[in-house]
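Below is a slice of the complex: some chains, not all, each in place.
Letters A, B and C mark the chains in the order given here, with residues in each chain numbered from 1 onward.
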Amino acid sequence: MNFPVTVTVTLRAGIADPEGATIERALPALGFDGVTHVRAGKSFHMMIEASDEGAALEKATALAQRLLSNPVIENATARVGDSGWGAP
Amino acid sequence: MNSAPEPLHRALGLTDSELDDIRTVLRRDPNPLELALYGVMWSEHCSYKSSRIHLKRLPTTAAHVLVGPGENAGVIDAGDGIAVAIRIESHNHPSAIEPYQGAATGVGGILRDVFTMGARPLAVMDPLFFGELDDARQRWLVEGVVSGISGYGNSVGVPTIGGELTFDKCYASNPLVNVLCAGALPTERLVLGVASGVGNLAVLLGSSTGRDGIGGVSVLASAGFAGEDGAQSLDDAKRPSVQVGDPYEEKRLIEACLELLDRGLVVGIQDLGGAGLVCATSETAARGGVGMDVDVNAVPLREEGMQPYEIMTSESQERMLAIITPENWPAVATLCAKWEVRASIVGHVVEPQLDAHGRSVGMLRVRDGFDGEILAEVPAASLADEAPLYDRPRARPASLDAVLDDDPTYDEPQGVASDDLLALLMDPAWVYRQYDSQLFLNTVVGPGRDAALLRLAGPGLPASERGIAISTDSNPRWCALDPRVGIALTIAESVANLACVGASAKAVVNCLNFGNPEHPEVMWQLSETVDGMSEACLALGLPVIGGNVSLYNESGGSDIDPTPVVGLLGVVQSLVAPPPGWAWREGDTMVLVGVRTARGASPFPLGGTRWATNRGRRGGRIAEFDGPSLRATFDFVAGEVAAVCAGAPSDVTAVHDVGGGGLATAIAEMAASNGVGASVIELTSHAELFSEFPGRFVMATNDVESFTTRAAAAGVDVVELGVIGGSQLTIGSMIELPVERIASRRSSALEDALASLD
Amino acid sequence: MTKIGVVIFPGSNCEYDALTAMTSLGADADFIWHSTDTIEGYDGIILPGGFAHGDYLRPGALARFSPVMSAIAQFAKAGGAVLGICNGFQVLTEAGLLPGALQKNRGLTFLCQPTTLIVASTRSVLTRAASKDQELSIPINHFSGAYTCDDATYEQLIENDQVVLRYKENPNGSRDDIAGVSNVEGNVVGLMPHPERAMSTLLGSADGRILLEGFLRAPVSAS
């Protein structure tokens, strides 16, 4: 079976996030007030072949941690489901 | 949506008379797929149907020209067994809606034009034109375009060594993104995009094909030509025709293609650009006088359910078409596999047919399987070369005389010159710092000076001590006032830039960015531009070896100012030491070299200058083009600098041409470059400070007597301007500024403008 | 003659420049394709700049899985001299052969410009011919060049004298102005600036020679 999987990669706490900071600085000038703690990350979506949801999640987690993120600076979490991606 | 359905040919951009022409060629009605092929190939973009009759007037030959206009890139013999290929193109419309990808795919496209010729791309330049930066959308465009060029060019591994950066309100809705590429090859490896040899194979290399850039022809989906799955929804028709660039694919494609050429495995090769597969197959077949069968099923696809018209016209990026002999296929496949480049046989070269008059005609046949049904069958040359040519009406703008008479040269009072000068200074470093300008270890003079100067060296080239210099230039302010003289002076300025790095000009490429050709004023501008370019090229002994035309740069009925961009290529015979550059030394003498006064209405015309534009004045007259005196000056300066590059002893210690912003700006830029000031004689007026007519140079020498003697022998005027030194820049009683203030204003101007908040 | 291998990943683009620089110093240099899984007969290995695998995902993230990387890890373990320049540095950190990571520049733009470097340590194969605190003019050319590591790693770096080069003026937000680091033994070095672009005054600077000449010297076994 094929399961849709979404992986989110975020910077570890304490690692500087210049992209998030730059967006946050630009917001008031564009008319967006009251937006704070902006952080930038990456998102991946894929279809994973596995016997069941649990196996798909396991495979996705391994992939997220071994390849899709650099543990020195990033965290990665995998979830089965679309999370805003829509169908492939 | 409710009105009577538009006939299909019109929806595809073909006029009724063009449909008649197609019927005459085919001796029958075209089917919808055939109409789609003509629709894209006979578009203005692919066929140059409005400009071609004018472009014919350009001088294109010289002994060193190996390939002139008409091929993917122009090529000159640069000596020592090395040929240089060069080409410029626009990517204006795509960049206006998706600046990053628009600019990125512009770079990708121009590189393919150059390595198609067998040349390794060695340099990119990017003339850019935007609206004023006080508008947030313009800042978004600038940041997107620059990061797109940076993102693609740096990754693909070709240095970007210069360009142009112009802000003017006429570009607010029509930003211009032009890209130039130059490459080099061993002269004997030159290849052309020709299919020959019946039985040979057409191999598609690179990316898979998706529905990228199908824009115009997507009407076929809604016109009920969706085949079985009539499910092509409106959504698809509205699909953005945005192409995404993949520099990683292009890098592998370059290496694979150059290796194929090195090993002699291809007969001909052609890039897939605008109009995709139909363009590449029909052009190669037409050039070879042969036919070509294309199997649409053999094309690797990225999306499901693609229709033949989509496969044939898709503008998916990073693809090439190689013509090879069947015996070489295994070797080609292995080589491509090594570079992880996909290779698929999509076409067969076939015998031309005899038409009713007994003439041999190569047919492009689109088939459903090589032995399958013929979906389209048209003469290849009728697509590639036989689009109708139009001599569209031309008219000099009625308002032009009034504009010319509104001359700022005589404005009074004129304000504080020091403030005017500061307002003219802007270092584009924020742009070119984002570009890898040094790859291949060739860059002797990078972006930010007059012309870029490279060692003529690269992987696979014979050893040489030569250098090449490239400069891109444009001056829409001049061209708006007088397109004919404006382009001539622009070319002069470009040759001056080359002279500053010791190079003599060898060839010109041009990109003609204009408004709507259906406006007679625009066609007049274009025609005048071609004449002015011809006159300047003849006077300066330069061939035009390639170009590109971008029309319909208009919005809301108003056209951009005529914006012809030229790229000049020059050669330095011996490059063992860097040219003097801008940085001068304490105690040296500053001289003005070249015509001190322009011929024409006023000795120092201010029409079309940046100074005048800064104060909202867009009228007036510009200088005249005086070929012989310009040529003498350029030869003299280029010779003086070339001696330095060759390592000969010289008293010349600095050089910079007088360009945008005039004499005062040139002097200020030199002072800012190393923080050393100068004291300059009294200049008489704002006009003398800020007039821009080219053919003049600010130079520094440590032996003014000897320098003046040499100039006199060459028949070139020299005026002593003053003495270099100190931390102030003083120009008579008109300008008095600390050099530090000049330098900081110049270096921060662009970033300050980009950071401004509405 | 010293034999140097320059690794090519698909997407590398400074390989010719690295090769040219090494041969101009008298080395016998050739290319090693990334799918090679053994390296023999080399005195030193260079991972050049560029965009291996397009820098997709993260710079170096895909390249570290190339077969050649296990061979390089063994070569390094045996004391072989390994130098990663720019993208090569990024690959070495992703592969765990050097500590830390390279993040996007502070200003979020690519930067190609001259920089002044200060030699912080001379016990690496790259800096052994330089003197401590010597200033070198060497250009940078990167988007992700801000060196990052956690505090524990940073303390280790300092304690073991692993910071080999610092920027005089920090261009990219790098932690502690770090431009290059080595492993504990000093035989594996990575730096973001491009010494191979600073081989001749015709091109602006010849200071890169000081570093690359040092690298060419027969490998010393670091203490």
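Criterion: a contact is a pair of C-beta atoms (placed from the backbone, for glycine too) under 8 Å apart; a residue touches a chain by one contact, two chains touch by 3 or more.
Computed from a predicted structure; not experimentally measured.
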Number of copies per protein chain type, counted over the whole file: A x2, B x1, C x1
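One rule holds in what follows: only the chains that are shown with their structure count from here on.
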Gap in Å, rounded to a whole number, between the CA centres of subunit B and subunit A: 40
Centroid distance [mean C-alpha coordinates] between subunit C and subunit A, Å: 30
Subunit B and subunit C, separation of their C-alpha mean positions in angstrom: 36
Sites on subunit A touched by subunit C in the complex: 14-16, 18-19, 22, 67-68, 70, 72-73
In the complex with subunit A, residue positions of subunit C that touch it: 57-58, 61, 93-94, 100-101, 103-108, 146, 148-150, 173
Touching residues (chain side subunit C, partner subunit B) in the complex: 10-11, 13-14, 16-17, 20-21, 50-51, 53-56, 109-113, 139, 141, 143, 194, 196-197, 199, 201-203
